[in-house]
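Missing here is one protein chain; the remaining ones are kept as they sit in the complex.
Residue numbering begins at 1 within each chain, and the chains themselves are lettered A, B and C in the order written.
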Amino acid sequence: MISTDIGVWIAAFFTIFIMSYAYKDNPLFKFAEHVYVGAAAGHAVVMGIVSASTSSWIPLTKGQIIHIIPLVLGLLLYTRYHPRYYWVSRYPIALLVGLGTAISIRTVIAANFTQQIAATIKPLSAVPLTNFNNLVVLVVTVTVLWHFLFTQHKLATGNFGLIGKFGRYAMMVAFGAAFGNTVMTRMVLLLGRVDFLLFEWLKLR
Amino acid sequence: MTKDNKPEDIWERLDRIPRHVFYTLLLGLMIVSLLVPLGLPIKVGAATRKFYDIVDAVPNDGVVVFDISFSPGADPELGPQFTAILHHVFSKPVRVLFTVFVQDGQMMLQIYLDRLKPETYGKVYGKDWVNFGYRAGGISAMAELAKDMTFFKTDYKGTPLSELAVMKGVKDYRDVSLIITVTTASGGLSSPEDWVQQWATPYKTPLLVAMLKMMIPNTLPYFEAGQVKAYMGGTDQAAEYELLVERPGKGLAYTDALTNVHLLVIAFVILGNVGYLVRQRRKKP
Amino acid sequence: MEIIAKGKIVALLVFVAFWIAVLVYIRLVQGGRKVEIRRLAALDAIDEAIGRAVEMGKPIMMNPGLGSLSGTFAADTVAGLAVLDYCSRKVISYGARLIVPIAQPDVMPLASDIVRQAYLAAGKPQEFKAEEQIRYLSPDQFAWTVGIQGLAEREKPAANIMIGYFAAEAMILAESLARVGALQVGGLTNTFQIPFFVASCDFVLIGEEIFAAGAYLSKDSKAIGSIAGEDLFKIVAIITIIAGTILSLLGVPGIPALIQM
Partner (left out) sequence: MSEVLRKNVPLAITFLIGMVLFVEWFLAVPQIGVAGTALRDFGVTVSAFALGLGAINLFALHGGHIKARTKNQWIYSLALLAALLLFIIVGVQQGVQGSQYKWIYNNIIVPLSATMYGAIGFYIASGAYRALRARTKEATVLLITGVILLLRNAPIGPALWDGFPIIGSWIMDIVTTAVYRGIMMGSSLGILALGIRTLIGMERGYLGRE
């Protein structure tokens, strides 16, 4: 029997409205799209309030005076709408940019650079296949890096240029594979919606 | 041969199959496969086995940090994986600390806790597991947690962590046996990369990643470098895990439909290329 | 007593050395040292795409991506804005129309300034219509995507240039703009999504190429100096990998451990 839950009906209609766009743009889709934007923004605000209150407001009310600073800084973000004092919002932004930049780059160098160099260097193995695989990883990593040399003209042209070219073909192999492999992920997500319509809304099982 | 013209022959037809034909076949095939499953057999792969073994090897009373960082959009693919792993973790005598760094994760966690009901595994909130709740701040909060496991001060309900038995003796990263992240988060929030950079690289905490299948290539360099101990991605691996923990779920149910959809896509790619190549050959004198 | 945290010694050394190298190269470039960045095929494609759109009398869409200026993807966004600078000058000098879809509030004033400057430089500031051309849509990934789909259907751009940070929506964007017949040039560092741009766009800037493109087009000495510094470190990385492997094969143990010190 078809679902009698009003929530399921709402969800089912939104699902169908959004899917309909794949065929053609239409008013029902446009309605769903706008509700989505509004709901997502509202949810973000609620989650923001929850987060600010647990990490600063509650500690402040318990006497940890220092937590006044982030709360004031947070409010200062909104001065950006003021015609004269918009620049005050640069203070909290300076904090966010400083934090975001420093936290991401201080770890990037080890995780994405030096550790990756270390992982490419492999000793001789007793298993021939492992040696072959290690060699492939080394050649591909080096040639891909080579492809990304932009200012070294001697290394990017002529016979040396072929090294970078090899790297580019290796990239195409990887991209094709990643594309083919992703079809599964995307289809599961679509399948999840079809599953919802069939079994939770229409209750065909 | 402009857009408005009728295709001149079968080859051009193959080269330019209209989108809606494709979409309709795709949806039709999904519906039929879900309604009439064939029950194709599956085999447990090495990657899933490794993931299972590492979870299984957490010592008694060990502490597992379980991070939920996916949104409803990824539920069809991550839900089955999450369910199977959660079932496994709850079935073991370990402590579980749930962290959430993306907004929607809090909701997803709640939905699955309501479904699995920890109490049916004999797990008591505050004693065997705790939910830290959603925290903004992404990697900064994550990095801080490694140094001070009570960094969040309270759980999601506002109960001070110091009052919860589950936190007893849990001071910093040294007291954590394993991190499992179920994630679709982008970098900076709670991506596999972030856990690698903030936890697995500096502190060598064992890290398991459950993610979308398409995220695997990005995570492989970290796996190969030993920064990620094992990974899961995709419904096929969820189905395998369901077999390992003996709890059949959506993963197994979707397997047939996915197989058929793949065949459809392959068929269309082949048809398109045949049409294209024949027409190219004809253009040349 | 240890001063440098364990496991971070080499990383710190590389970090400091890189910092110095970048600053030195920037000084050198500012002092007149000639550093030429190899021209990338995708950059010629940008010119071609703009030229084609102008001939067809259709607008050009330039998309600087989903990233903001304060997050992890600030670098990608800045590269996208450098390309926007180039595109807008070119497009406006031809008298064509440019549309810029914006996701993040903090990117909007910057993009707006860039395009306004281009109109000023071309001597026609009165033609700049901020609300119509710099389209703020939504910081929500898919709401932004849907907004771009709508823009594409209504405006039917003949060229679509997407350089910046793109996530799961990459495939939707590339397919939707292909639907309306746009010639597409994509560029991104997000390795998940590179395959989709490579498959669906006509030309693609892969990974670090977007930084090189930004530097090439902007002729900004700071960006060019940085690329020269990056090249030096890529060469160092290549040499380390090869030399380290040779030593390891010769039986010298612990090279990877040394690098992870």
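The rule we apply is simple: contacts are C-beta pairs under 8 Å (C-beta built on N, C-alpha and C of every residue); 3 or more make two chains touch, one makes a residue touch a chain.
Just so you know, these numbers come straight off a predicted model, no measurement behind them.
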| item | value |
| --- | --- |
| Omitted chain's touching partners, listed by label | A, B, C |
| Residue, one of B:72, B:122 or B:160, that touches the chain absent here | B:72 |
| Among A:35, A:124 or A:162, residue touching the chain not depicted | A:35 |
| Given A:71, A:155 or A:202, the one touching the chain that is not displayed | A:71 |
| Residues in chain B touching the chain absent from view | 17, 19, 22-23, 26, 40, 71-76, 104, 106-107, 110-111, 134-137, 140-141, 143-144, 147-148, 151, 156-157, 216-218, 220-221, 224, 236, 258-259, 262-266, 268-270, 272-273, 276-277 |
| Residues belonging to chain A that touch the chain removed from view | 7-8, 10-12, 14-15, 18-19, 21-22, 30-52, 55-56, 66-67, 69-71, 73-75, 77-78, 80-81, 86-87, 90-109, 112-113, 116-117, 119-120, 133, 136-145, 147-148, 167-184, 186-187, 189-193, 196 |
| Residues belonging to chain C that touch the chain removed from view | 1-5, 8, 11-12, 15, 18-19, 22, 26, 69-70, 74-75, 78-79, 81, 105-106, 109-110, 113, 136, 138-140, 142, 145-146, 168-169, 171-172, 174-176, 178, 189, 191, 194, 196, 198-200, 206-208, 210-211, 222, 226-227, 229-230, 233-234, 237 |
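As a convention for this text, only the chains that are shown with their structure count from here on.
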| item | value |
| --- | --- |
| Per-chain CA centroid nearest to the all-protein CA mean | A |
| Of A-C and B-C, pair with higher C-beta contact tally | A-C |
| Distance from chain B to chain A - Cα centre to Cα centre, in angstrom | 14 |
| Centroid spacing, where centroids are CA-atom means, of chain A and chain C in whole angstrom | 16 |
| Sites on chain A at which at least two other chains make contact | 100, 104, 110, 115, 118-119, 174, 178, 182, 186 |
| Junction residues of chain C, two or more chains touched | 7-8, 71-72, 192 |
| Residues on chain C engaged by chain A in the complex (per definition of touch) | 7-8, 10-11, 14-15, 18, 35-38, 69-72, 74, 106, 138, 140, 142-143, 146, 149-150, 153, 171, 192, 194-196, 198-199, 206-209, 212, 227-228, 230-231, 234-235, 237-238, 240-242, 244-245, 248-249, 251, 253, 255-257, 259-260 |
| For the chain B and chain A complex, residues of the former touching the latter | 19-20, 23, 26-27, 30-31, 34-35, 73-77, 79, 103-104, 106, 133-137, 139-140, 143, 152-154, 158, 187-188, 193, 196-198, 201-202, 212-214, 216-217, 221-222, 224-227, 233-236, 250, 253-254, 257-258, 261-262, 265 |
| Contact footprint of chain C on chain B as seen in their complex | 19, 186-188, 201-202, 214-215, 217-218 |
